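The other protein chains are all here in position, but one chain of the complex has been omitted.
Coming up: subunit A.
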Amino acid sequence: MSMFSQNPLMNGPNYSFSETPRVGAPEGAREHRFDPYTDNGGSTLAIAGADFTIMAGDTRTTSGYSINSRFHPKVFKIGGTTADQKDATLVLSVVGFAADGEALKERLDSICKMYRYRHGKPMSVKACAQRLSTILYQKRFFPYYAYAILGGLDEEGKGAVYSYDPVGSYEREQCRAGGAAASLIMPFLDNQVNFKNQFIPGSGEGHALQERERRPLTRQEVEVLVKDAFDGAVERHIEVGDGLQMMVITKEGIEEIILPLKKD
């Protein structure tokens, strides 16, 4: 004990501070730790097309059974020259713990702005996607509790969607749903975007059945798909609702569409 105290080692009686103070809470006191995370609900969705990407999210934010706000966007334009993001080319959606999501968005945005300032051109989705992964992984042991999806157009002008887990694992995909209703929306997307479990009628029995040929969806089809996906999620998940925010990224720029969802 005395090895760690300020007192010199002595045999026999010592002065008052011979006993090192006990570490932590006194006996009988209940240990109560501050939990730095909460879940603010909500859901996001991204679909890449041949020459466009649609990023979407509902606008409700909750804590427990309470609705904090009916209009709190979680889809953001990233890396424009100014704060109004008029010339932005990338879109980020974040869902999970809203404060971490916001902090993540602000960091990525300032990094993209610095890149634009230094190189005189906007960051490519591919570069930004890798950078976002690094940002998330840097906080591996105190993670940003947010599920991020990054969308834009790649170097060939094709729609690109990159999805992440909270610690930075990422992959490029055709479509991805995130957040509270991800498990409700994702199977619907598998079927409607990637045509999973769709076969050509009468093409055979069992393994001989031929899969329906995959084709890229048009913008109009995807917009309807997104609305349907959220209408379905709103019916079955209490943390999803109020409004639907859609960002449509094309080579002409980013168009924002706000539609109503059920508020119950």
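A few comments on the model shown:
Note that a residue touches a chain if its C-beta (ideal position, glycine included) is under 8 Å from a C-beta of that chain, and two chains touch if they have at least 3 such contacts; residues count from 1.
We take it that contacts and distances are computed from a predicted model.
You can't see one chain of this complex, but its UniProt record names it "Proteasome subunit beta", from the set "Queuine tRNA-ribosyltransferase catalytic subunit 1", "LexA/Signal peptidase", "Pescadillo homolog" or "Proteasome subunit beta". Residue-level contact of subunit A with the missing chain is found at 4, 10, 13-24, 26, 32-34, 36-38, 40, 61, 63, 66, 68-72, 97-99, 102-103, 142.
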